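A protein chain is absent from this complex, but the other protein chains hold their places.
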Amino acid sequence: MERIETANAEALARMFAAEPVLADVIPAREAMPGLKDRMILHAGPPIGWERMCGPMRGAVAGIIVFEGWAADLAEAERLAAAGGVEFHPNHHLDAVGPMTGMTTVSQPVMVVENRAFGNRAFCAINEGLGKVMRFGGNDAEVLDRLRWLRDTFGPALGAAIREKGGVGLKAIIARGLGMGDEMHQRNVACSGLFLREIAPSLARTCGDREALARALAFIAANDQFFLNIAMAMGKAIMDPVRGIAGSTVVTAMSRNGTDFGIRVSGTGDRWFTAPVEMPEGLYFPGFSAADANPDMGDSAIVETIGLGGFAMAAAPAVAGFVGAGAPSSAATFTRAMGEITLAQNPEWTIPAADYLGVPSGIDIRRVVETGIAPTINTGIAHREPGIGQVGAGVVKAPMACFEQAVMAIAEELGVA
Amino acid sequence: MSGHVVTEIRRGFYLDSVALMRLSREVAAMEGVVEAALMMGSPSNLAIMRDAGLIGPDCDARPNDLVLAIKARDAASAAAARDAALAGLDRPKAAAGGADAWRPRSIAAAVGALPAANLALISVPGDFAAAEARKALRRGLNVMMFSDNVGLADELSLKREARERGLLMMGPDCGTAIIGGVPLAFANRLRRGGIGIIGASGTGTQEVSCLISEAGGGISHAIGVGGRDLKREIGGLTTMAAMDLLDADPATTSVVLISKPPHEEVARKVVARIAASAKPWVVCFLGAGKLALPPNARQAASLRDAAELALGRPVGAGFDNAAAARGASGARRAGRIEGLFSGGTLAAEAQLVLRAAGRQVVSNAPVPGVGEPGQGDAGHDRIIDLGDDEYTRGRPHPMIDPSVRDDMLRAALNDPAVAVVLVDLVIGFGAHPDPAGHLAAIVAAAGPGHAPVVASVTGTAGDPQDRARQAAALAQAGIAVAPSNHHACGLALALATAR
Partner (left out) sequence: MGEAQDEAMTGAQRLLSGPVAVVNVGLEGFAAELRQNGVEAIHVDWTPPAGGDPKMAAILSKLGV
């Protein structure tokens, strides 16, 4: 259909024209005017307390205590259950968050600016591995780290980024793809590249040598530090693609641990949801599928721009890590995603796969027609709050989301 | 017969019908198994399995679910058969593993991976074939549609779309084509040359092209148009396109047109198009009366005639009818001819030959002037087309698996009213690897007083089965081998009337 092809061409053009730059780190309340006190942004499509999974509730309780809206976790849970806080998806306020994706007023958020379109997107700072809030952790250690991020690290990183005039992200991604990252389960190269870029500015702006050392060590010790930057970048790239009438391109994929949701350009801000699936993958020693929580997080925004599971060919090691098969089969995933996307990204190419461009512009029509669901690389959280990551794997976006979206587009275009 | 029935549905597991039928046969041959079916859950397949008592009325399989149904004498046999079937399903596919494991799932992706592609060969179930053909045409691919059971309206719209796009739409139900020497689907390795063929029938095209090639002539292209193309509803859209193509094709010096008698309006268009051509044409409308043709065209009465007119010389030179008749083993008696055919057009040609000889003929696929089998035809010649739907529902075509002929063949061999058994063997790509060996074994197992068997082999020396080797195996088993189906019919007549 002519109208769809034209709209999709426009969608792709906007994706490829994006110029994402990490521009700042600022408190969430400054970044998002719509974010108020006693408002909690979470990962995935809209959800209330009563339907939230264990880790999500754990994170909610933790962040309430962190914000000082309750004295302890028990009181926090009562407050949440009684409707004392408002829940909204990150996506509704130009933000994204990994796993549980908690975003509240006083947290520092990284700001990625899409300089081609002037829009901004936000994501909190990655907390590192182990017991962390994004996996539902909420004890004193978790909250202390969040306070350090808020009071010390966030402001320091923001100052360094401002001093540098921003960090261009497209080039880092392009290099990372050649160094074995797919920007979802593997960010070791991009985190290192980012550290190289920011270290001189951080050294200049951070007056306290001990604080500087701790900041550098924090980035250096966290192989996934760059994930949250990549996520904000994904959001900044896809937001200008929203609302192109007739376009069948997916602008967001996201999960809240209960539902999987997608948004499609031609249907604006409507969510198409279906029950989220369990990831299939490998578990850390001592854990098994019985411990796993259903899939969670806004991080599938990186697949939406052609990274993560879509760029598996760049990261053979990840194919093994997530239990997706032999490293030599990694390219198979990328080629399969090529069947449900409109084009290859001309700038983000994968040297290991003969410079195949990452598959970009997920077309809901092709997903439904071929029955090939988008493949998402994901971390697996323990189903109990506070335990953290227990494995990594691959999860498929539920076909029902795409079927609903196809019906909606067909109605919109009067061919249902 | 009551038995132990095991049914299992695998959701979203698709395998092509040939692979499934192969596996069904393996499982059905196991000890204690009465019946076995592995089929995709299309409505027509579900009906077959319901009729066979293999599934209940509540089976909710969908077209992309695989249904495994086994009827066995006892629970242990059923379980063993089920395990074997599941193991067969999980057998790794040919190209599994490693970096090359990716296979496109759509025509769009396939064209992306092979940008030089210029033809889509489509053999998916009929319900889905038109949609795939449409996708192929929209990507600039010519189409050869092997699938059958495609609606007339779809056929018409596809052929119109192809015409608008300057593409060739062969089929539906197009079993054979040769493009620039490349055999497609059921086809033979032919000598290249200047004779072009346009065929509405698969085995007719195979017979004519093989006779020409074996006699030293050569084929430029053989274009299949599908069995309904020359009907009034389709109006010969593909035939006309093929005529334009071959008329303009520098590699083609003359053209043979093979079909059942077309609708008269369509026939007029075809004849007018021939009149506009400078090339010589041979028109073989099997069963048609005398046609008024322009001077550059000649009418062929049989497939053999078509080959000979195109070649300008006889085929099967040196064949001695009497010697061949003497060479056939079996008892001589006057009686009826039982023809058991895998090729539909070969069966039609046989009916025409026998009818022209003044014999009374019945057939399940009758040509004009021949009746269907029924009461009061006890002494009549009987020509059975085993490729007809009633024999191929849920099982492979006899060209792929000749065993559908076995029971009827055994019965005919030992039927005192049968004077001759007349059969065809069609070899080439896609066909059974050794139909002669299969046939020879059955004839060898018949008693000494069996009826003589006359056969022809449609194929060439270049085919994987090798025509000469197949003919030799038949002769070894005491089966008389004729150089063409037409010769075989003549030989059968001689044997049936001999005293």
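Order as written gives the chain letters A and B; numbering starts at 1 within each chain.
Throughout what follows, a contact is a pair of C-beta atoms (placed from the backbone, for glycine too) under 8 Å apart; a residue touches a chain by one contact, two chains touch by 3 or more.
Since the model is a prediction, treat every value here as computed from it, not as a measurement.
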item: Residue in contact with the excluded chain [from B:28, B:121, B:357 or B:408]; value: B:121
item: Touch with the omitted chain, as defined above, among B:7, B:44, B:106 or B:321; value: B:106
item: Contacting the left-out chain in the complete assembly, out of B:18, B:156 or B:475; value: B:18
item: Hidden partner chain, residues of chain A it touches; value: 1-2, 4-5, 248, 365-366, 368-371, 399, 403, 406-407, 409-410, 413, 415-416
item: Footprint left on chain B by the chain that the document does not show; value: 12, 14, 16-19, 40, 62-65, 94, 103-107, 109-111, 113-114, 116-125, 127-128, 131-132, 134-136, 140-142, 146-147, 165-168, 179-180, 182-185, 221, 241, 245, 248-249, 251, 429-430
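Operating definition for what follows: only the chains that are shown with their structure count from here on.
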item: Chain B-facing residues of chain A, complex; value: 326, 328-329, 331-332, 335-336, 338-339, 366, 369-372
item: Chain A-touching residues of chain B, taken from the complex the two chains share; value: 12, 64, 97-99, 101-102, 104-106, 108-109, 112
